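Comments concern the structure below.
A single protein chain has been omitted; all remaining protein chains appear in their positions.
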Amino acid sequence: MTAILSGHDIEKSFGGLKALSKFNFEVMPGEIVGLIGPNGSGKTTLFNVISGLVRPDSGKIAFEGSEITRKPPHAISSLGIARTFQIVRPLRDLDLIDNVAIAVVYGRNEIFDMREARGKALETLEFSGLAHKAYSYPGELAIEDLKRLEVARALASNPRVLLLDEVFAGLNPKEISGAIELVFRIRETYGLSIVMIEHVMKAIMTACSRVIALHHGVKLADAQPREVANHPEVIRAYLGVEYAGN
Amino acid sequence: MLEIKEISVSYQRHCALADVSMTVEQGDFVALIGSNGAGKSTLINSVSGLTKISKGSILFQGETISGLSPDLIASLGLIQVPEGRKLFPLMSVEENLEIGAYLPDPRKMYARNLGKMFEMFPRLKERRKQSAGSLSGGEQQMLAIARALMAQPILLMLDEPSLGLAPIVTQEIFKILRELNDEGLTILLVSQEVLQSLKISRRGYLLENGSVNLTGASGDLLKDVRVKESYLGL
Amino acid sequence: MRRALLRKNASTLLLFGLSLFLVATAGPLFASQPIVIGGSLPLTGEFAETGKLIEKGMKFWAEEINAKGGLLGRPVEFKIYDDESNVGKAVTYAEKAITVDKVDLLFGGYPGTAARAVMPVAEKHKFVYVSMGGHMKSFEQGYTFSFGAPPLMGEWWYEGFFQWMETIPADQRPKKAAVYTMNNPVGSSLTGSIQKWTKQLGIEVVIDEKYNLPLPDATPLIMKAKQLNCDMLFANGFFGDGVMMIRAAKALDYNPKAILQGIGSVVPAWIKELGKDGDYVFSGTSLFNKLNFPGNDKLNAYARKEFNIDGYPLYFGFGYAWMQALAQGVEGAKSLDQTKIRDWLKTNKIETIAGPMTFDEKGLPAPINFCTQIINGQVELVWPLNVRTAEPVYPKPAWK
Amino acid sequence: MNSTLIFQSLISGVMMGSVYALLGVGFSLTWGVMKVINVAHAAFGLLAAFFAYTVFHRYGIDPVVSLVLSVPFLFFLGCALYRFLLIRITSARAVIVSSMILTFGVAIILENLALLLWGADPRLFTTSYTSKVIIVGPFYFQYPPVIGFVMSVVGISSIYLFLKRTYVGKAVRAAWQQPEASQLCGINLGRISAITFGLAVASAGAGGVGMGLLYSFEPHSHNLWLIYLFLVVIVGGVGNVLGTAMAGLIIGVITGLSMAFLPYQWVNLLTFGLLMVILVVKPQGLFQSEV
Partner (left out) sequence: MAIALIGLVAFPLFGPPVYFISFVFWVFLYVCLSSSWNLIGGYAGYLSFGHVAFFGIGAYATAMIGKIFGLSITMTLLATIPAGVISSFIAIIVGYPCLRLRGPYFAVITLCFSFVSQLTVKNLEFLGGADGLWLKSMDVPVLVNRTIFYELMLFLTVLTVWVSYLVGRSRFGAGLRAIKEDEEVAQTMAINAPRLKIMAFALSAFFPGIAGGIYACYLSYIHPDVVFDVNMSILQVLMALFGGASSWVGPVVGAVSLTLVNEGLSTFVKAELARIIYGLLFIIVIVFMPNGILEFFSRKRRKIER
């Protein structure tokens, strides 16, 4: 099986700070890959590089066999890579259904009419558990629903790969369980690959088939969740010395 | 010293805090723990006046402070070290400390307090002319604490001081907090670092879903399985 | 649903507002007894200064004529709109005066750009339009109802000066001229006669440059003129740039034999604000307060009383003179019929404070070639000889 | 083209530009610090110029000296404007746009108040030093631009020193960089904003008198001045005090040079064209935004 999304020797630095160095990764079709690491370890930078918001200094990114490294963000997302943002960025002046409908109409759905798109958007909202709030505005939502909106919007473009940036952050345990269930449902229903950045270990452990651990832009581990969780270097970097001994 | 009486806060229709009560005594070191989004920052911001409460009252040294503006609350000696440090990035370390001592009383003691800070954080002294934005994460956190101390707080509140810091740095900072408390400073600490914060604090509150679920001496909480459950979500 | 509702409401609201407005302004449809003279002037915005002077001149005229029993035995009344120095508004207000207020007569507007745009409107509605016109080109469009009485023609601005210059012995004339002209209709209308006359008088034009308003700085211009030994300076600008040129000339101790100024020096502010430095500047005009024509005394007396200045301001005079011309047309035609008024004006001589004048088919009188110079803080007429109020000061004394 | 002319053009260009900078510095400050584009900024300057004119003609007080009176007045006017009007729009979604519309209204009111109070006639400062010059070699330094230049240097550097050296000034910078944290340090944001706005409006007064030294002015002149404001602020970087000063000099040099080398007809066109190029190449201005 060949990777649907892969990166080769990606380098990116901001000023003097190396955010990513010689970073390699692969995502197989249908896989859920977790991306963990302490704050500032370069996870979000990686997402920004993949989605084209940030240009890497060097290295290559390939999607379905063709290179996408220097493509503009809209071209990359129209190929089928959708993402969410860690700090939610809804379109605040539009209601939820329009937020999602825009993603539908510009996504890979062969839908170009806004009315039709709203119908499809409603489906996606329903799938994400937001149907009852379709005509609310983002400002009226709680954080959990905003996270769901981010996911719904990304899903609505009918992507092949979904990049989820800390979708679970700020949620309580009950909400996290709900969100994990959503992630599974996404993979089942849409059959797409997911890369998720996450701090909530429970989510990582239950949802991911594979976990990549990052620290200071360097890959520390790339293995099964349990393996990574027990990797001494990962524990030291990510969970802290105290935990390692606890 | 600080008394929070059944306060509620809601953003739009989302309830962030519901009937939360807690107290901080003179000389106390209280840790407020709970997972991300449990309402810890909201609570501390309500005390500081950054967030308006919809119900309840907050008393500081017997006086109601809910409804006052943040700068007035700060002038009472209730100083917060905000989450994410929020330094003045384009100003030098020294200028940051100067702003910390902006209020009239601390301003009079500026020179003396500055010396104390440089004693406590020698690294800041080395970088006194450097802009705050160019410091490393740990140094920035130290500066944020030093800035708050410059205001001669009666009660120091810290919001996630360990966020994004290396474990060693976190330990160092927590050690300083411990020392400050030993010298008599009252501290309210908000942190996700459950183990460490419970280890250094005297009492703890566990916040979950906008309400206090558990409270007691830190030592007891450390042993309580419910903490582990809530925090780790296991 | 909400959207649709909103849309519907907005459009009904809109229509309602529009109709309400139309009803409200249609009130004055019923003409009243007095003769109403309407139009617009720039009372606010860029040209407010001049607009207000014209308004005062017109009002003084009305006061006077009403005291005498009015026009055709009816009192006169103004309907003056403020066009905010906006040409488009000047056009619609002219139409409003004609078609809504149903005014009996239309008065002339300012500045040239507005007058030019109103001229075709007046032509279409067959209303006599007496204004300064801006410049010659606006009278070459074949409008039959437009008159310049008197006009303020850039083309004629320096005629009087050059005619006088011709009387000076050739060796005393300036040798080299520097011509700085603002890039607008007024400016460009000035340059033709300068080219023609300088050639005729053997004056070499060393510098001939245009500039766009606002002029950021005049020092380089003056320095250049000084370096090239130009002993004649044409500052073809408005007030602001004109002042800058004079001040720079003084500062750089540049002493040409003659300084000629565009429009700026004809406004009262020139003398009032510049003081002594404004002296000895030559200008042209088609109207002058010291001319021995009937009416000027009264106006000067009024100006002394009302504005505390000797001699009425130029545009005050224009406002008055245009009304004079219009009134004589009405009285001559003994009717408010615009075509009759026009025809009368085209075939008869009128008397104004600018002197007697008759009109050609374009609506212009014979070229008016007064030359003025500011001497000791007074605007004096130095040409033609028969009306001269003072000897020209030439060459210009050095700066003190 | 000779060198004397070039240098003379440069000298007077630079002096002119420095006055633009003085007028612009407050505009830059409110834009950068408070996200308020004060379209009425130049109108406030005009108000000070008219005031100076009146005081000069009534009591013979020098226009520059009149600033002693008008600057404090404008300061309070600015504070009041913030306290009673601008504070109401700080919660709007697009503060910049709302502030532009609001201050546009203020500018219209000020212009027409000036029209009512002073009439439409153009005004000039004609003082004893108006046509005095200092001659250095082949170069002429006219008094009014030199005074304008000195005012600009004094004005801008005192604003700069105020921001860098005084407690209140530091609080202004702090409030700009981290509004929330500055409140936690005991800074009253409302008061600091009012002070900033008052200061900016007051500096407009100095700038207005400076402009009056160079040019004649009428009630509508502020519209023209406003364009220069945008020029210096954009080139200098929004909120950057020293940048504004540099921008004034740069614009002066550009104007001076283009007056020396180009037909005058193209000078204004070149200035705006060049600004477009600067904006496209360096959108954030030639200097980093910093307060």
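Note that the chains are named A, B, C and D in the order they appear, and that numbering of residues resets to 1 at the start of each chain.
Throughout what follows, contacts are C-beta pairs under 8 Å (C-beta built on N, C-alpha and C of every residue); 3 or more make two chains touch, one makes a residue touch a chain.
On a predicted model such as this, the values are computed, not experimentally measured, just so you know.
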Which chains here touch the chain that is missing from view? A, C, D
Among D:102, D:156, D:214 or D:259, the residue in touch with the chain that has been omitted: D:102
Who touches the missing chain here, A:89, A:174 or A:226? A:89
Out of A:61, A:105 or A:180, point to the residue that touches the absent chain in the complete complex. A:105
Even though one chain is not shown, chain D touches it at residues 31, 37, 85, 88-89, 91-93, 96-98, 101-102, 104-109, 111-113, 115-116, 223, 227, 230, 234, 238, 265-266, 268-269, 272-273, 275-276, 279-280, 283-284
Please give every residue of chain A in contact with the chain that is not shown. 51-53, 72-75, 77-78, 82-83, 85, 89, 91-94, 98, 101-103, 105-108, 112-114, 117, 153, 157
By the contact criterion defined above, which parts of chain C meet the unshown chain? Give residue numbers in ascending order. 2, 6-8, 10-15, 17-18, 21-22, 24-26, 29, 43-44, 81-82, 84, 86-88, 91-93, 95-100, 102, 113, 116-117, 120, 124-125, 137, 141, 183-185, 187-188, 210, 212
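The rule is simple: only the chains that are shown with their structure count from here on.
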Neighbours of chain C that also touch chain A are none
Take the average of all CA coordinates in chain C, do the same for chain D, and state the distance between these two points in whole angstrom. 34
Measure off the straight-line distance from the CA centroid of chain B to the CA centroid of chain D, and report it in whole Å. 43
Nearest whole angstrom, what separates the Cα centre of chain A from the Cα centre of chain B? 32
Multi-partner residues of chain A (each touching 2 or more other chains): none
Residues of chain C touching at least two other chains: none
Looking at the complex, which residues from chain D come into contact with chain C? 2, 4-5, 8-9, 12-13, 16, 112, 115, 119-124, 126, 130-133, 140, 142, 144, 215-216, 218-220, 224, 255-256, 259-260, 263-265, 267-269, 271
Touching residues on chain B, where the partner in the complex is chain D: 48-50, 69-72, 74-75, 79-80, 82, 86-91, 95, 98-100, 102-103, 107, 147-148, 151
Contact footprint of chain D on chain C as seen in their complex: 44-46, 48-49, 51-52, 85, 180, 183, 209-212, 214-217, 219-221, 223-224, 227, 239-240, 243-244, 247-248, 250-253, 267-269, 272-275, 277, 399
